[in-house]
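Only a single protein chain was left out; the remaining protein chains are all shown in position.
The chains carry the letters A and B, assigned in the order they are written, with residues numbered from 1 in each.
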Amino acid sequence: MVDLAVSGPIARPSQWRAGFARGGPRLWIGVGLVGFFVLIALLAPLLAPHDPIEQDLLSAQLPPAWMQGGEVTFPLGTDSLGRCVLSRLMYAARTAIAVALIAASLAAIIGIAFGLIAGMFGGWIDQVVSRLIDVWMAFPPVLLSIVLAAVIGAGLTSVIAAIVVVDWTRFARVVRAETMVQLQRDYASAARALGLSRGQILRLEILPNLVPLIVTLFAVEMGIAILVEVILSFVGISVAGDVATWGGMIVEGRQVIYQAPWIMAFPIGCVILSVIGFNLLGDGLRAALDPVQRR
Amino acid sequence: MTAVLAVQDLHVAIGPRGKAANVLRGASLEVQAGEVRGLVGESGAGKSMLGRAVLGLLPANAVVQSGTIQFEGRDLLAMPEPERRSLLGRRIALIPQDPMTSLNPVKRVGAQISIMLRHHLALSKREALERATELLTEVAIREPRRVLDLYPHEISGGMRQRVLIAMAFACDPSLVIADEPTTALDVTVQRQVLQLVERLRQRHGAAILFVTHDLGVVAKICRTMTVLHAGRVLEDGETADVLVKPRHPYTRALLAATPRADRPAEALRPVPPALIESLWSEAHRLDRLAVAGPA
Partner (left out) sequence: MSEILLRTGQLTFAYPERASSLFGRPAMREVVKRVDLAIPRGSVLGLVGESGSGKTTLGRLLVRLLQPTSGGIQFDGIEIGNLSEEKLRPLRARIQMIFQDPQSSLNPRLRLGVTLTRPLQVYGRLKGRQDRRDRAAALLDLVGLPKGFVDRYPHELSGGQRQRAGIARALALEPDFIVADEIVSGLDVSTQAHILLLLRELRARLGLTMVFISHDLSVVRVLCDDVAILQHGELVEYGPVARIFNSPQHPYTRQLLSAIPLPDVEPGWLDDASPIVPSHQQGSAA
């Protein structure tokens, strides 16, 4: 039988290749940038020319190697305490990626759980969750993090906690709304008419449709986590001074911005590039993961 | 009699460069002054595309590859853009398919009609209001003054379609393109709307190109008809002749496949898949010839 239009089998290239093609250059650039930072973070101990906390006060504030007065042993120069900027950037990437990954995962798990429950059950459960989210979002996020860090005390754990506490709402809101949209579709009605329980409908029918959305949110959230870490470092409630972070480096560089601008410039560059990378990755993945080509 | 509209050997392709798919494959038709011509076809036949090509409203990724569209003896495709635009709404008007989305939801009905009247006919605000009231009376809307003050969502679908019909005929166009104007309506409303279109046509003396998939509608309102499939004209003639003695097997098959309320079920004959397949393979053969031919 032939129903017009599609006659004969469709040539279907491999799923992955087709997906990447849909993602376009955004996806490639995103994968490249994120991959670059992840690689640096993983290999920092092997790649870094110096120990990131090794001080050499005699060669403090050296400019990058290509500028006048630079030294080849410190390719990107040194900071006020004579520590190698390149090495510190690399180790800071470790911290940044780790914080982003852990914080985004926890925020996602909590947010998705709340979002699914609210979206699926509706009624008073939804009312409670939605109001909770509303109230939560009325707090200025940075302030909330600062208060939180002040309570738990500085350190990586409190940075992660601050991000999770502030950002789970991001997942919860979107997942709740999308769950409701999907439940309105007839395939959800069809599943109900087949006698599937709510849990089954959620797990077998709705969740596969939420995957692209969640993956995208997750990538974007990792970029946001990096920014939040920088902000918290900037106000001085991040990790202890001896652990290298991009935020911490920016703070240190700010004090000598006129004498040695590169100390601040390099970490800023890393932050910008990684956040752009995560955003492009999220954007590209959204297109790549959607098998339904929407016109 | 002179042709108001003459489309000659029109080829249109749509899609990205290099992968463009043909949607019109040398379609030709004429609409004489004051004539109602039905343009019939199923989805994918290119009937709406032809209407849009006349209006110059093809989608951004569509290209007219060859052919001419003459309106009152002048080639629309060769005409400078501003001149062509000045014809739209004034000399060539459109009755759109979807009465829901074709009116601006945040503007009152009256404002939308008078903007158009003032633009094309250079009327004053007062004159435009007068004229708008007349127009609504003409399409059998009671209390036209009140309706002018309403927003589109405050009136029924049938009434919205009347408003759009009134707007189409407002500037006494010589050609109206009706793009499936009754498809979204209930049968009883459809009949009233068709009656209206016919009455306004007689009063304003316009020719109509009536795009539809419904042979019943064609039978009732069109004096002549053109059957389109895969962007090609398969049959063309007086409606009375075509419906009684269809020459092309496709037209015959369509008629046999149309369920009729006045005949028992046994009369229904589905369109043979082999016929559709052979029509498509013929169309694709022509595509290959065109590619291989002049290059």
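Quick note on the criterion: a residue touches a chain if its C-beta (ideal position, glycine included) is under 8 Å from a C-beta of that chain, and two chains touch if they have at least 3 such contacts.
Values in this document were obtained by computation on a predicted structure and should not be read as measured data.
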Residue of B:H11, B:K220 or B:R247 touching the missing chain in the full complex: B:K220
Of A:S80, A:S105, A:S130 or A:N209, the one touching the omitted chain in the full complex: A:N209
Touch with the omitted chain, as defined above, among A:L81, A:L194 or A:V235: A:L194
In chain A, positions touching the absent partner: 1, 3-6, 9-10, 12, 185-187, 189-197, 200, 204-205, 208-209, 211, 291-293
Positions on chain B where the hidden chain makes contact: 42-43, 140-143, 146-147, 150, 153-159, 162, 186-192, 194-196, 198-199, 213-221, 239-240, 243-244, 253-255, 257-265, 268-271, 276
